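Every protein chain except one is present and positioned as in the full complex.
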Amino acid sequence: MSTSLRNNQAVLLAGSAAILLLAGTALAFYWVPNAPLEGFRQRIFYYHVPIALTSYACFGWAAWKALRLLWTREQRYDLESYTAVHMGVIFGILTLVTGSIWARTSWGHWWVWGSRQLVLFLVLFLFYAAYFMLRYSVDPGPRRANLSAVYALFGVALIPVSFLAIRLAADLVHPVVFSHDVGNKLTASQFTTFLVCLAGMLTLAGTLYRNELTGKRVDARLRELREALE
Amino acid sequence: MTVIRARGLGRDFGAKRVLRGLDFDVARGGFLVVTGPNGAGKSTLLSLCAGLLAPTSGELRVDAERAEIGYLAHEPLVYRELTPLENLDLYGRLYRIPERRERIGMLLERFGLWEARHERAESFSRGMTQRLALCRALLHEPRLLLLDEPYAGLDEAGTELLDDELQTLARERTLVVATHEPERVGRLATSTLALA
Amino acid sequence: MSSAEKYATAAYLVVLAVVLLYVVLYAFKLARLEREVAELAELAQRRRAA
Partner (left out) sequence: MRYFGDVAALARKDLLLELRSRDTLPAMLLFVLSTLVVFHFALPAETSETAETGLLWVALLFTALLGLVRAFVAEREQRVLDGLVLAPCDRSAIWLGKGIGVVAFLVLAEVVALPAYALFFGPVGWELVVAVALADIGLAAVGTLLAAMAAASRARELLLPLLFLPLVIPVVVGGVGASVSAHPGRYLAFLGLYDAVFAILSWASFEYVVTE
């Protein structure tokens, strides 16, 4: 792709991310009526859940790129998978932060083991933090790319399995479960706001992903240039 | 018919560039001698040809199945707690060698290890370990032989023995030998590659 | 503002803060890249002059 086309795309993506996020935040704060039982704190929900879904999307994208790497052995997928995991962890941390604020308002303390999604993100955070430990302890090259790719695939398999495990654990350790399942009880206005915020978060992730990827590619290019000139 | 074809072959380890822009061919039955100071990348080149490492730039085509490649590295690639018989028996099974026992016995005899066949490899001297590694590399009668410093650690008798062995192998096999003393195998070589 | 509102706005501000932090980190990276390019350009000059 010619660079000018790529630049336009980048600007388009960044622009739409900004617009969607602003719209979503405005809708969340001013347009959508107070939810009957939860009142104002329900507003956190419009950021918390889209961020969580975006984090899942990033980890899924990283696994897809990892699969492409193992399939075609093209090293550029390693950089893309790595950047996607990095994005996933950033949004994962945001999920934990907004989730604990949600827990504080809804149930009175910053960490609640009953909130299944929160616990799942804690497990995923530990898992993907180890991804970076793995990458830092292997020299850059085809071997590190393979190891990271296999680990990223394990991650995406771990998400559903852990979700199931946490649900099973909930019956064991504390039967009372605090869940705010999104699906059914959303009115039309709430659902549109949620969709706008979700679109905003996904495009934001896409924008940051592209920027970081470009930055890493420029780094690699500069290294080659430096070698050529020395 | 070329067995190995390299075009612009390169390999980096992180930021360190070990090999860059190598072009060479090894024909069937050829004998390539690879020379160069320590750290020039001789072992890396042999690992690339063996398929243990992937090139980071350029292209390398090796026209030999895994079962047809014999690889001798600096390390012997044998278990120290096992005896020569046990080590070669394991490799014999993995390489599916017919009449495994006879083949192993003959090789141990030829390389002077028959008496030590029940001793653990960890008690071996540097030279005996090298002979065991040679047995392991030649066990499955490979078509393509990649030998990294084959003479390392061999005593007078061992060196003579390896000279004869290379003599017979050079006739109908393809060899790539990395060595510090190219004159030792000079007369057998069909081509040479000097790594800076 | 009720405590719920305080927390809700806090959540939004945290997200904004993290994104802004990311942008700031990116500014440092761009500055480093710019310095490196300048160095390389100068290296190229010297090579062409020699």
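Think of it as A, B and C in the order they're written, each chain with its own count starting at 1.
One rule holds in what follows: contacts are C-beta pairs under 8 Å (C-beta built on N, C-alpha and C of every residue); 3 or more make two chains touch, one makes a residue touch a chain.
Fair warning: this is a prediction, and the values are worked out from it, not measured in the lab.
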Neighbours of the unshown chain, displayed set only, are A, B
Given B:Asp25, B:Glu86 or B:Asp155, the residue that touches the chain left out of view is B:Glu86
Of A:Ile93, A:Val150, A:Leu195 or A:Leu222, the residue touching the omitted chain is A:Val150
Against the hidden chain, chain B presents residues 47, 50-54, 65-67, 69, 71, 73, 75-82, 86, 90-91, 93-96, 120, 136
Chain A residues touching the chain left out here are 70, 123, 126-127, 129-130, 133-134, 137-138, 141-143, 146-147, 149-151, 153-154, 157-158, 161-162, 164-166, 168-169, 171-173
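In this text, only the chains that are shown with their structure count from here on.
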Dist(centroid_CA(chain A), centroid_CA(chain C)) in Å evaluates to 20
Distance in whole angstrom between the CA centres of chain B and chain C is 51
By the touch definition above, chain A meets two or more other chains at residues none
Residues of chain C that touch at least two other chains are none
As the complex stands, chain C meets chain A at residues 2-5, 7-8, 10-12, 14-15, 18-19, 22, 26, 29-30, 33, 36-37, 40, 43-44, 47
Seen from chain B, its contact residues with chain A in the complex are 12-15, 17, 53-54, 56
The chain A residues in contact with chain B across the complex are 73, 75, 139-142, 223, 227
